[in-house]
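Structure record follows, encoded as structure tokens.
Heads up, one of the protein chains got dropped from this complex, but the rest are sitting where they should.
Showing subunit A:
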Amino acid sequence: MKILIVDDERDVEDLFRQKLRKEIRSGMLELEFAFSGKEALDILASENPPKVVYVFSDINMPGMSGLEMLEIIKERFPQIQVSMISAYGDEANYKKAMDSGAKEFYTKPVNFENLKKEIASLSTSTF
């Protein structure tokens, strides 16, 4: 199961790789990282159909915002689940994300327990 994580901060890669080390090692998860919305869309477009089944994305990023990217993904790849991870957990962002088809909304600092549960539920439902 391939998951794409989108965030403008590069340390996110280390964090996710370390936090999900067991899952990656066991082969249950494959992680891919993009550091902008555009990069994420390029990755998704490079495979047909994309192997990525779930995207976790930051909202506040230079260039394309996570919410803009969410809309495009939902339009082009409606089968891919998208959840947002943002420091801005306010009502407006939350509503915008949910209205655009986000599955979940996580606030930073990320609680990986919840994140792992979400990923686990996904793997049991899709595989």
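The rule is short, and it goes like this: a contact is a pair of C-beta atoms (placed from the backbone, for glycine too) under 8 Å apart; a residue touches a chain by one contact, two chains touch by 3 or more; residues count from 1.
FYI, contacts and distances are computed from a predicted model.
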Looking at UniProt, which of "Spermidine/putrescine import ATP-binding protein PotA", "Electron transfer flavoprotein subunit beta", "Acyl-CoA dehydrogenase" or "histidine kinase" names the chain we cannot see? "histidine kinase"
Per the definition of touch given earlier, which of A:45, A:87 or A:120 contacts the omitted chain? A:87
Specify the residue from the set A:15, A:28, A:64 or A:80 that touches the hidden chain. A:15
For the chain that got dropped from the picture, name the residues of subunit A it touches. 9, 11, 14-15, 18-19, 60, 87-88, 90-91, 107-110, 112
